[in-house]
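Here the complex is missing one protein chain, while the rest keep their positions.
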Amino acid sequence: MDLIVSLAINGLATGMLIFLLAAGLTLIFGLMDVLNFAHGGLFVWGAFSGVWVYNLTGNFMLGIAAAIVTGLILGAITEFLIIRPVYGNHIQQILITLGLMLVLGELIKVVFGPEQKSAVPPAFLDGSFMLGDIILIKYRLFIIAVGIFIFALTTFILKRTRIGLIVRAGVMNKEMVQSLGINIQFVFMAVFMVGAAMAALSGMLMAPYSGVIYAEMGLEFAILAFIVVVIGGMGSFKGSLFAAILVGLTQAFMAYYVPALSLAVNMLLMTAVLIFRPEGLFKVKG
Amino acid sequence: DEDASGESEDSSNGSDTEGEETTETVKIGVLASLTGALEAYGKQTRKGFELGLDYATDGTMEVAGKKIEVVFEDTETDPKVARQKAIGLLEDENVDFLVGSSSSGDTLAVTPLAEEYETIMVVEPAVADSITGSEYNDYIFRTARNSSQDAVAAAASIADEGVKIATLAPDSAFGQDGVAAFKKAATDLGADITHEEYADPAATDFTANIQKIIEADPDYLFVVWAGANTPWNQIADMKLQDQGIDITTGAPDIAALSTMSPLVGMKGFTVYYHTLPDNEVNDWLVKEHKERFDGEVPDLFTPGGMSAAISIVEALKKAEGDASADKLIDTMEGMSFETPKGTMTFRPEDHQALQSLYAITLEEKEGFDYPVPVLERVLSPEETAPPIKN
Amino acid sequence: MNLRHIERSTWIYIAFALLLFIVPFLFTGRSMLFMIMQVFIFGIFAMSYDLLLGYTGIISFGHAMFFGIGAYSAAIVMDLNDSTLLSLAAGVLVAVIIAAIVSFIAGILTLRLKSHFYAMLTLALAGLFLVAAEKWTSLTGGGEGFTFRLPEFLRDSGTMYMICLISLVVFFFGLRRFTKSPLGKVLVAIRENENRTESLGFQVLHYKVIVSVIAGVIASFAGVLYVLSLRFIDTSVFAVDVTLDALLMTIIGGVGTLIGPLIGAGLVEFAHHWLSDLADVHWIFERWIILYGIVYILAVIFFPLGIAGTIQSKFSNRVTKGLSKK
Amino acid sequence: MSNLLELQQVEAYIQQYHILHDISFEVPKGEVTVLLGRNGAGKTTTLRTIMGLNQASGGSIIYNDKEIGQLKTHSIAQNGIGYVPEDQGIFDNLTVGENLKVAMKKEDEETTTRMEWVLGLFPDLQKFWKKPGGQLSGGQKQMLAIARAYVNENELLLIDEPSKGLAPIIVEKVMESIQQMKEQTTILLVEQNFLMASKIGDRFYIIDDGQTIHNGQMDELKNDKALMKKYLGIA
């Protein structure tokens, strides 16, 4: 029993982390219909800049702030220079953002050096405590909390404000939205910046979780994020949350009970979903 | 049967010579990952190799009356590129030696070329056993330690009669071979392997694996890990040490050591840390390295690069400048030479250099932002000798 | 079949191919030959990708899977048997059959869905193959890979070069004909407007599966050539990077043109080589990927048609302008 | 008599094609001005150019005595110009309600009243409030597109072929609504349904090959068979 609870909590934490990673991607895809393969690049930049500030100042929160700011700035630049010319064309989006991914990943090495960097959780989140026989790792609880917070916040903004509507309309027919007097370019940029900031934030949160960050992790995690987004149903925020947790839990339990398959868990999950429920677990309406 | 074009004679000069002299030259082509995932290792090898030549030739870059030229090529940790660069070195540059490379895959893609071109290749720092094992050919010499040596060293540093050991390794050929070799060495020393745990090489969550290890309740947990996604944090978080399970593993390079702060107090082994060996060559290396590189100390694979260079110069000296492969193979088989890690010897049977490794404890030290390996004892070359061609 | 009916461009391509048969032996060394060989191999691979992306509008993230299947099939068959021509032929056969089966299944499963599902499924399948290659160590040597022996006559790099070149020529002209066939025209129609194609009475799924099998088999063949040229194999043949390379080559060269991917392959291979060689001149060239990425981004924005596509459209614009004047 | 909108020798390109050569016309306040012409004459392009969706390469577009040729589309719209495009521009994945909500600039009482009026005009929209716009029938889409332009208070409305695909009875309703709107909103209409155009139009311009070639009062045209034959090909 304890074992199951402990596996579940850890799986949940992994799931939340994956959700944070996928959230920016889902946001950008769900709202703007942009397949952003540079997501991983934004993720690594968040991690490196955040960890850099964190190590420099010793203040974890400052590190998080730095990651978010980095995400916002990179998001703005990316949207303006890279994404703007290719709205509405998936294939071009995939291609151009892949190019950006290469640039961002390699630029990390120029700015921060090629070595991997280490990060530890801040003192107040370090270590673990026992609840009965269950070991609870503080940092993981923290991640679960942040995940829930981000989910709630984003859901609120999308559901309760007109922004979501405008952005979705803008994707379907940009000219028409402009003809209704809305500066859609500005809105798009803002959304993209938020999505990028989410990627950067998750990068920063990932750092103390795994202990190390390195330039190549971008592509690796971006692929994971994409898998989750596909499993959940492209563009569905709820779906991503659900799929991320599913992946986290499956990984945790498979690693314990069927270790032989643990390597292939994600791929098998995605294959199964694509075959049996090709629209993803949560189909976006429409 | 080769159709080498007549072109390759007028190849350009290597970067390290003035070039105009008419003295004969010996050319060495070094393959290393100067960019890409293993970039840090590749650069250590390069620094070590350059320093090694300086040291072995007293800064003259000459041996047995011949000028030494070096050409470095970047394999980008891509077997295709490695092979292409190797062909370039062999054909266009006409090198007399190959050295490299940072990844086992790159190396394996090149070793058949060494045989084909009858050119000596000094393998450094690739570790796969198969290089001097199943894929062995006569032209391959390895100054790097191989995986089995690591495993034997790891076993030697903890195994004893009746000790219970669990292992944790990535679920890959590297992890499985590492554990297999360790298991053999450890059981030879009387220990029991009570549990083998393999994790996804790209895993971020090791909870399930660690849980199982806790259940197996061993005295030691031996970890073989290579990726950047380290399990150390989680091992510490899950309080293995509090539950009477000591951790042991190979200490990595300095950048990766900094991720191991949760493991302070751990017993393990290492290939190299600059304070561990006690010999003149190492003293020179540390001093020169600091001077040339801004106070930086040599890292995990720097002495390997240096050893490779020294082995080549020594061999040429002994062969009196004869760079023909047959002569060199004769010379190098069984040859001993002094390196920053003490005396190394190329074992005649598989051309693997037997060498010292170091049993260590990780300790926290003032002024270091990483846990520092402190010497327990030197594991002698005989003690860490791996099985032949396994 | 009158010679006068052959298009001018065909003559140009034939002349160029003839040049390739002779010139390298006059002017280059073996390492250059090896590189040109890689251009041919990746050219074939990229052409097969273009068949999907450029002609039919299908994006695949797992095209490396077929490349890897070919590479491993050939390598394993040759490793397990004597290094004879027969075992090579067996290797090719196995490569082609497995690739055909896998692409057929993947196609049947997802090609009825929107394009990115095929992309993700192939990504997943490629991932599974990668894992299989990692784990089935007895056969594949795991992550470290293994080397194997070639039949005697193939060890000569000139022969190998010829084989690659002949394959390239055969595939190029074969595919060129293929894309200009009635079936090829339907593929373009599918890319342009799938629904409409369906309601014209074409069974879109059949066409997509056919093209995905053809692309898979050709990619697999490119994989065979690749291991033959390398004489070594490891799991990197299944890596996402391999797919990305094909993608970049296709884009830079020009989607939907066939000659484009070849140009792209040449450009990428050579640029890679020269730029990384410049690392001695300035450290920035060590980071040549940055330049590469930037060029690539610029290409997508300013030359979405790629090199070949841009040239072609310049040409055809001239033609239509001429037409509309009269 | 003041002109709300005035085009002077407007020229425009689409890519490299010269589509509008010389478009000049005036839209007096409070009237319905109709643009007529063959398929491909450039009517739609003219409206798009006014909206800033297509850049004019020459001439001037004057709205409320201000040049708006250089403004971005959204600022033009904010200045009080509404647009019903030829292809309707429905947001396929948004529901009917959402389609209308996106258009609403404010949520005050006046807008609510207008909304009620619009829904009274097209009860179908009320009925399919929760249905995604993409699933509407062709005519329903057209109603939605018109309704969307009505919910805001616009000074000028550009409407491209509103009667296309509508049942006669609905066409009548649309005509009525335009007549009602006329009091506060000036209308520039592109219409092929001559019956409708002639009924609600005050004045007309005929466009051919990117040029305004004829204009006058609608009444004149209606009664001049020769003119109709000449420019519109109808007897």
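Going by the order they are written in, the chains are A, B, C and D; count residues from 1 in each one.
The rule we apply is simple: contacts are C-beta pairs under 8 Å (C-beta built on N, C-alpha and C of every residue); 3 or more make two chains touch, one makes a residue touch a chain.
The criterion applied here is as follows: contacts and distances are computed from a predicted model.
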Going by UniProt, what is the name of the one chain that was not included in the view, given "Cytochrome c oxidase subunit 1", "Amino acid/amide ABC transporter ATP-binding protein 1, HAAT family", "Dihydroorotate dehydrogenase B (NAD(+)), electron transfer subunit" or "Protocatechuate 4,5-dioxygenase beta chain"? "Amino acid/amide ABC transporter ATP-binding protein 1, HAAT family"
The complex has one chain that is not drawn here; which of the drawn chains does it touch? C, D
Omitted-chain contact residue, chosen from C:139, C:162, C:183 or C:239: C:183
Per the definition of touch given earlier, which of C:85, C:200 or C:284 contacts the omitted chain? C:200
Out of D:24, D:111 or D:192, only one touches the absent chain, namely D:192
Determine and list the subunit D residues touching the chain excluded from the picture. 17, 37-41, 44, 86, 124, 128, 131, 135-140, 142-143, 161, 164-172, 192, 194-195, 232-234
Extract the touching residues of subunit C with respect to the undisplayed chain. 5, 177-178, 180-186, 188-189, 192-193, 195-203, 206, 210, 320, 323-324
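In the analysis below, only the chains that are shown with their structure count from here on.
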Name the chain pair with more contacting C-beta pairs, choosing from A-B and A-D. A-B
Distance between the CA centroids of subunit C and subunit D (whole Å) is 51
As a quick test, compute the distance in whole Å between the mean CA positions of subunit A and subunit C. 32
For subunit B, residue numbers touching 2 or more other chains are 35, 171, 201
Can you list every residue of subunit A that touches 2 or more other chains, as numbers and ranges? 109, 263
Counting only contacts in the complex, subunit B reaches subunit A at residues 35, 37, 39-40, 43, 171, 197-205, 207-209, 211-212, 228-230, 232-234, 237-239, 255-256, 258-259, 261-262
In their complex, what parts of subunit C are in touch with subunit A? 53, 57, 59, 109-110, 113, 115-117, 120-121, 123-125, 127-128, 131, 134-135, 240, 244, 247-248, 251, 287, 289-290, 292-294, 296-297, 300-301, 304
For the subunit A and subunit D complex, residues of the former touching the latter: 162, 165-166, 168-169, 172-173, 175-184, 285-286
